[in-house]
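A protein chain is absent from this complex, but the other protein chains hold their places.
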C-alpha cells in the first residue's frame, strides 16, 4: 500500500527526518511518501495556525488521492483538516492525536499527553472530547519548547521525562502519549528511562500510531463512515 | 458599541437581509456593520466548507478589530473560526451556534436543533460537545433545504414547523433552536405556530442570540479567557 | 422593559446598593425595581435558608408579574425559587448562578466559583449539575466570610483575589465566577488585579449576568419552556 | 427504632393507608409514626407545590428529632426538603425517590420511573441527576392520574401496567420504579402481572424502599455526611 | 430469612470472624451461614485472583440456592461472580462493593474508598463505573497491607485513619468506604476517630452494607432483573 504523510506546516526542517522515521516504522509492503505545505504557518501551535494550514492541506490531500495513495496522515497532533478531508476523500484519513489516544486507552485506564506549549492544551482536550476519550485523559502537560526547537533531542528527552514522571505521580497517568508529531525517535528511550525508574508504562509515539492506524484500516478495507462524513454538496468555492 | 458581523461565505445574497435583521435586533446604542467574504465557499454545509472559509474570515476579523469594533460575530451556526479568532483578538468573538444553545439550555431541560441538511449534523453535535451542552441536546433534525435556497420563507417555515413538532413529540425536545443563521426572520412565526398547536416553547434564532451575547459581553466588559485562548506565538505564516 | 429584582432574604442591608448596582448595569430602556422579603432567613447560606425563603419569594414574584414586570431575578447565587416561579409565571425568571455559569462557559474551557462559606459548595455544584455545566466547573472555593459581612469591600477583595489565584494555579480555572450576589461592585477590580498578575481572564459578576440574561430573553421575546416548567394543577394550598 | 414518616401535603386522605402500609413493611423492632402537614399544598405535583411544603415539613422534621425519632422519611417521590433537613438534623433523613432509584440501579442496568403527571418529569430527572444515577434512568413515564385520584386502585394498576410494558418494550427499562408514594400496595400485583407477561423484572415501591433505607442506615449507625450537609450558620429567620 | 455468605477465597483464617460479624449485624429474623472456597486463590488482590475464584464460587452459590437460602453475598469488595451468579440464581446475589457505594452515595455528594493494595484500584474503579457511580467516587486510596495481614487491627486502623484524613483533605471525600471485606469490626472506631478530628462523616463497612442490602431486597421481595441478567442457554460445560 502507499501512504501519504502531509506535514501541515511550511517549515521544511522536519521533512527528512519525518520520511526517514515513517519509512523505518512502515511494514514491508508499505510505501511512504511525504510533503509539507506551500502556504500556511511555519508550525502549528494554536487554533490560528491550524486554521491557516487547512486550505493547502486539503489541496494536497485531494492530490494525493488522485495520485493513487491508499491513506493520508495529517502529521500534526492536533489532527488538522482530518474531518474535512474525510468528507472529500474516499481513502482513510488519519489523525495522529486521535490514533495515539485510542491505542493508549486500550493499554491503560488513563493516559496523559505531554506536548510543546500551554497554547495547545485546549486543542488537545478538544481532540479527546470529540474522540469520546476525555474520561481517560488524566492531564495535558507541556515542556515549554516550541515546535521548531524540538530537534535538540537531549534537552527534549529530559524535559519530556520530567513531565512524564509528574504525570504519573501527580496526575495518576497510567500511559503516556507524546503530544507533538515533531517528538520523533524519542518514545523508546523515554519508555526505557521510565522503566528504569520503576514505571513499566507504554509511551505512544503519535506518528508511529498514525501509521499503524493507516495500515490497519487499509488492510481491513474500511474507511471513514459516509454518514458521519458526508460528501459536501457541489457549489462555488473561490 | 460597534458590532461587526462577518458572514463567512462568498455568496452575497444574504447581505442585505442580514444587516437589516441585525440592525432591527440591536439595542439603541449598538451600531451594526456586516461583510461577507472575498474568498471561500459560497455557503457552509460541511467541514470542508468551514475549512475553506477560515483564512479570509480571520483576515476580516483582524481588520475589524483594527477598525475599532467592540465585538465580532462569525455569522454561521457552525461557529467557524471562532476559536482561532479568540486567540488573535482582544475583543469578544461570538458564535451563533454556541450562543443559541446556551440560551436554550437556560430555558428548558432539553432542546433540539433544526438545520438545513444532514451533512452538518455531526458538526452541530461537535459544537454542543465542546460547549459542554451535549447532555441537553435532544436531537438534530434537518429540513433538506440547502443554505442558498432558504429564502423561500413559506416553504422554509412549513418544513421547520414540521420538524419541530417531531422534535417535541418524538425526541422530547423542550426548546427549539434554528440551526442555520440563514433562517432569518422566522423564529417568532414558528413560536406562534407551535403555541397554536399547544406547545408553549421557546424558539431561539441563532443570529439574534449571537447579537444578545455580543452586547452582553461588551456591556459586562469581559472577553474570552487568555488561558483557554492563548495568543499564538510569532512565526512565519505564508 | 421593567425588571424586578427580588432579594430573597429578610435583611435589608443590601437593598440600597443592590438597586444602585442593577440600575447602573441596566440598559437605557430598562427600568429596575427591587424588594427584599418580609419573611424568611436574614441571608442564604444553606439549603435550609433556601427552603425558608421560598414561600415569600414566590408570593412576591407572582405580585411582580401582576404589576407588569417583564422579568424577575431571584437575587441569590443559589437561584432559589427559580424553577418553581418559572412554572407559575409567564415572564422569564432568571437565576444569577445559572446565568453567570452560562456566560463563563462561553468564554473559557473551565471556570471556578468563589463563594462565601463551605456550607454552600454542594448547593453550587448542584446548580451546575442541573444546568448541565458541571463538566466545566473546575472548583468551588470560598472566602470564609458570611453573607452579612461582605460589605467590608477591602477584606472581601483581598480574600477573593487570593482564592482566584489558587483557582487558576491549582484547579486550572480559566474563568472566575463570583459565587454570591452580595459580592457587589468588585468584579472589575478583581479582573484588573488578575490582569496585573499576568492572568487575562474574565471575572463574572452574577448580578450583572442575571440582568444581561433578563434583558436578552425579554428582547428575544422568549421565556422558559412550558414543557419543562408546566403550569401547576389547581388545588388547595394553605 | 422509631421512624417518623412526614407526608408533606395538607390532604389527609392518605394518612390511614400510609401508616398501615409502613407498619406492615416495618421490621419487628421498628415503631412507625406518621403525620401530614398543617400548611402547604394539598398534594405535590410541581416545583411550586414542593416549594410551598418546605417550611412546615422542616418544622415537623425538627420536632420529630426532638421527640426522639431515629430517622425521618419525607414521604413524596420528589424527596422534598430532604437536603435542607439533613443539614439541621442529626438523624438520617430519607427520600423515597433517591432510595428507590438506588435499589433499582443495583438490580438492573437501567430502570424507568412511572409517575402521576407529566408536570413532575423534570423534577424526577433532577432527582436522578443529583443522585448521580441519570445514566441508568431509561425514561420517566406517567399515567395521567392526579395524586388525589390514585386511590382508585383498579384504574391505577391498569394504567401503571400499560406504561410499564411500554417502558420495557420501547425504552429498554430493565427495572421499574413507582414514581409516586401514593401508589401504595400495588407493587407486588404489578410485578406478578409483568411476570405473567414474560417480564421477570423488579418493581420498586418507593415508600417501602425509603423504609428499608431508613432501617439500614439506623442499623449501620450512619447518617448524612456533615461535609455535604453542613450545619446552617445561626441567624435571624422570620 | 436465611442468608449465605460465600467468602471467595481458600484461606480460612477469616471464617470465624466473618460468621461472628455477620451474625452480630443480622436482624432478629435472619439466619446467617458462611463458607469459604475449596479451590481458588488464598485471597483476592488482582483480576487474576478474581478469575480463579469464580468456578468454585458459582458452584457454592448454586448449592446454596438449592439448600434454601434466600440471598447470597459474595464476600469480597470486588464483587466477584456477582453478575454470573445473578444469571443462574433466582434469589438476590449481593456484592459488598456495589452495596457500600450505593449507601455512601445516598449520604454524601462524594466518597472515597480505602483498600488494601494499589493492585485493586482499577478493579474498584471498574465496579463504580458499572454501578454508574463513578461521578461520585472522589478517590481510591490504599493502606499497603495485604489481605492476609489485615488482622493486626491496631496497625490497620492507624493506616486506614491516615488515608481517610487524606481522602477528606486532599481528595474532597465527604464519606468513606472501607475497600476490603476483611476490614472487619473497624468502621465504628474509625468513624469516632474522624469525629474526634472534626469530621462528622459516615464510614461504610462493606460487609455490613451487603447484609443490609440482602435483607432489604428479600424483605421487599425483589431480585435482579431477568432482562439484565438473562438465564444462560443450556449447553455443554466441562
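For clarity, chains are labelled A, B, C, D and E in written order, and residue numbers in each chain start from 1.
Everything below uses one rule, namely that a contact is a pair of C-beta atoms (placed from the backbone, for glycine too) under 8 Å apart; a residue touches a chain by one contact, two chains touch by 3 or more.
Note that the structure is a prediction, hence the values are computed from the model and not measured.
Residue-wise, the contact with the chain that is not shown comes from A:99, picked out of A:11, A:35 or A:99.
Across A:146, A:185 or A:202, the single residue that touches the chain missing here is A:202. The hidden chain makes contact, of the residues E:19, E:84 or E:165, with E:84.
Although one chain is hidden here, its contacts on chain E can still be listed: residues 10-11, 39-43, 45-52, 54-55, 58, 81, 83-88, 117-119, 122, 126, 129-130, 146, 148, 228-230, 232-233, 235-238.
Touch with the hidden chain on the side of chain A covers residues 25, 27-29, 92, 98-99, 102-103, 105-110, 131-133, 135-136, 168, 174-175, 188, 191, 199-205, 208-209, 212-213, 215-217, 219-228.
Here is the rule we use: only the chains that are shown with their structure count from here on.
Each chain's centre was taken as the mean of its CA atoms, and the one lying most distant from chain A is D. The chain pair from A-B, B-C or C-D that repeats the D-E interface, sharing more than half of its contact pairs by residue number, is B-C. Each chain gets a centre from the mean of its Cα atoms; for chain A and chain B, those two points are 31 Å apart.
Within chain E, residues 109 each touch two or more of the remaining chains.
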